[in-house]
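Omission of a single protein chain aside, the complex is shown with its protein chains in their original locations.
Letters A, B and C name the chains as they come in the text, with residue numbers starting at 1 for each one.
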Amino acid sequence: MNNELKTARVETLCDGIFAIAMTLLIVGFADMSQWASVTDDEQLRKLLFSMWPDFVYYVQSFIILGAFWIEHHHQFHYIKHTDLKLLFINLFAFIFVALIPVSTLIVGDYGHTRTAAFLFEINLLFAGLLFYIHWRYASGKSGMLSNDVDRKTIQFYSRKNLVIPIVSVIAILITFISPQIGSSIYFIVPFIIAMQRGK
Amino acid sequence: MNNELKTARVETLCDGIFAIAMTLLIVGFADMSQWASVTDDEQLRKLLFSMWPDFVYYVQSFIILGAFWIEHHHQFHYIKHTDLKLLFINLFAFIFVALIPVSTLIVGDYGHTRTAAFLFEINLLFAGLLFYIHWRYASGKSGMLSNDVDRKTIQFYSRKNLVIPIVSVIAILITFISPQIGSSIYFIVPFIIAMQRGK
Amino acid sequence: MNNELKTARVETLCDGIFAIAMTLLIVGFADMSQWASVTDDEQLRKLLFSMWPDFVYYVQSFIILGAFWIEHHHQFHYIKHTDLKLLFINLFAFIFVALIPVSTLIVGDYGHTRTAAFLFEINLLFAGLLFYIHWRYASGKSGMLSNDVDRKTIQFYSRKNLVIPIVSVIAILITFISPQIGSSIYFIVPFIIAMQRGK
Partner (left out) sequence: MNNELKTARVETLCDGIFAIAMTLLIVGFADMSQWASVTDDEQLRKLLFSMWPDFVYYVQSFIILGAFWIEHHHQFHYIKHTDLKLLFINLFAFIFVALIPVSTLIVGDYGHTRTAAFLFEINLLFAGLLFYIHWRYASGKSGMLSNDVDRKTIQFYSRKNLVIPIVSVIAILITFISPQIGSSIYFIVPFIIAMQRGK
């Protein structure tokens, strides 16, 4: 009983991190150093238009974080008990979730470089794999999930949690040819998740 | 059942984003570069007085975020189940909610330019429209709202959720004449919402 | 029923703002521009020692935010229903709560000037008064508090909510003589609150 923690607080903490990570995605826009030279309407319009890649990556990362949040949500819909190991897997996943604003910022500014694209994609690969490991561990240990979960549901969510890792591997391969395309293909994630629903 | 997520976590996540967006509104004041030249009482007083438009826009955006929060609150008072589509509409709404601190910062510094005013108003227009679409979708699909909601209540909240989009359209029109007035008329939002209560 | 909102979400939102405001108090330390010149152990030690007023104001503001949080906590222990007016009073209070990190930052850097001290004290005066008004409104309107609250309890918390406004008025008066002492007397707030418990 010592080690069974209420899942409610895990959810509160993680929802907090998700909410902050989503909101900190704006940091890229708020960098004031580039604003110093703006004095009139024309210059402001030009600066804003030059920031459209930042906006595209902002929207994409918001959606990715949303997809992770939905995965986390689904997992804890079934997980009834946690242990120390599960908590640490969860914690490691969020080490990479909390980095998403940083790697988004970098890919927004240096999207044409392979280094920035790889950084962004490896960040998401690790976060995605840890979410997958989290679900495998929870579903593999008896008594962690609620009783009414059948094998099919477990496999369904295993596949769901593989979407972001697999898309990340594809993204990394594409990046060798085009960093910009590689780091922008995550827009398909919600469509894949939506398609999986039908099963 | 897979896709029915507890609305409790949607509320926790969104309250988190609201809380952070409200608090990040202060970023405009915390920009330290402009403080570097301040050394005495007189200069500090002058700098603070020169920041009054930032303060006015800060208060206005806080109230707008509060109005969105109350709308969200009301919607989830009636919404009992969510599906993936509703979650993504919600997510898209918060992409624009999380941008409010940025567009407030810009309109605070460049409020005399049309570009900044338009940016701020379009941001709020999109956020407002997505809240409206969120409510229309939830109320249009059978089984999402709790059973005791009648048509009148649904229409009442549809009108309520149109307040910010309509004010935004008016603001955009006014901005062609005066950017400052256009981007400052959101102060009337709480009064309109309060008047609607009587019905 | 439309306008009676669950107090649970008000508490979630406000706890979020408190948590962020408390954590953003560190912004004063994280200002990297002053770190640029530091290269060795000696210089770092000197810089850190020169930041002790920041640390003192940091601790004080953390305690003040904690005191506001406890007040808010106590109020919503008794408040069972809200209406739109109460929500807006609450919102206005948090406009000033969210400003505390900014005015702390300024008083930490310019504590020797009257302007910075007044700014900090007026910020707290307004936040405190709005918490007081919030309680007066909630306790004055029938049906908002839970039934088992007697007049004595209401008056007890009215006095409690006057502590910060009264300390702020005293602080403003002292600031005419010494800005540093004036803006540092809030350390007595927890002791006054603790003494009031006995009644």
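Everything that follows uses one rule, which is that contacts are C-beta pairs under 8 Å (C-beta built on N, C-alpha and C of every residue); 3 or more make two chains touch, one makes a residue touch a chain.
No experiment lies behind these values; they were computed from the predicted model shown.
Considering A:119, A:144, A:167 or A:189, the position touching the chain not shown turns out to be A:119 (whole complex).
Only one of A:6, A:46, A:141 or A:159 touches the absent chain when the whole complex is considered: A:6. Of the residues in subunit C, those that touch the hidden partner chain are 11-12, 15-16, 18-20, 22-23, 25-26, 29-30, 32-33, 35-36, 38, 40-41, 44-45, 48, 58-59, 62-63, 66, 69-70, 73-74, 77, 153, 156, 190, 193-194, 197. Interface with the hidden chain, as seen from subunit A, comprises residues 2-3, 5-6, 9, 12-17, 19-21, 24, 27, 31, 33, 84-85, 87-88, 91, 94-95, 98-99, 101-102, 105-106, 109-110, 113-116, 119.
Definition applied: only the chains that are shown with their structure count from here on.
Seen as a C-alpha superposition, subunit B sits on subunit C after a turn of 90°, to the nearest 5. In this structure subunit A contacts its sequence twin subunit B using mostly different residue numbers, the overlap staying below half.
The geometric centre of subunit A is 35 Å away from that of subunit C, both derived from CA atoms.
For subunit B, residues touching at least two other chains, in rising order: 12, 16, 19-20, 33.
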